[in-house]
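With one protein chain held back, the other chains of the complex are shown just where they sit.
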Amino acid sequence: MLFFSFFKTLVNHEVTVELKNDISVRGTLKSVDQYLNIKLDDISVVEEMKYPHLSSVKNVFIRGSVVRYVHLPANAVDTPLLEDATRREASQAASKAKQSSS
Amino acid sequence: MSAPAPNGASAGAPQSANDARDPSGFLSEIIGAPVTVKLNSGVVYKGELQSVDGYMNIALEGTREFVDGKMRRSYGDAFVRGNNVTYISADS
């Protein structure tokens, strides 16, 4: 849930999604779901000459599993808050594991 | 893969101390020992086994990385994601 919540805070920011097939798509993050599927608006393809078949596409839905990276605007990320949320999630996961094994 | 089974289960015949009853029993017995971890890519890691979980995620200490038998790198500590693991072997 941590990254689902995290991406929801980035809605309407400009991001670049790099796919596992090396294509990079830049656009406005419009929505995200629990699988980290992503919807982008107003897209442009980085290295357009290499991938001309996407030049007329205006928006995309990207399946989460094909994503390698998402490049984010650093000023939109509150890193101390993110680290605290990570620690909370880690301790929740640990207590869940303890429950199921005792 | 589910979480590691509780170890207290009474297995059948009595076995020698080094002869683990099941795979996760084997893994918990070799915690702290020097191990060789081979990945699906063919890369090999040698180090001291700190911990393992039900996904075969692994924490190693004093790790050396070997590619085609040649040492490439060393790490103080290393976390290896379980899905990449082919085997974990206790160095004797």
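A and B label the chains in the order they appear, each numbered from 1.
Heads up, the rule we're going with is that a contact is a pair of C-beta atoms (placed from the backbone, for glycine too) under 8 Å apart; a residue touches a chain by one contact, two chains touch by 3 or more.
Note that in this section contacts and distances are computed from a predicted model.
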"Monothiol glutaredoxin-S13", "LSM complex subunit LSM3", "NAD(P)H-quinone oxidoreductase subunit 5, chloroplastic" or "Proteasome subunit alpha type" - which is the UniProt name of the missing chain
"LSM complex subunit LSM3"
Contacts of the unshown chain among the visible ones are A, B
Where the unshown chain meets chain A, residue by residue:
2-3, 6-7, 20, 36, 64-65, 67-74, 77, 79, 82-83, 85-87, 89-91, 93-95, 97-99
Contacts of chain B with the absent chain, listed as residue ranges
39, 41, 45, 50-53, 57-59, 63, 75-81, 83-84
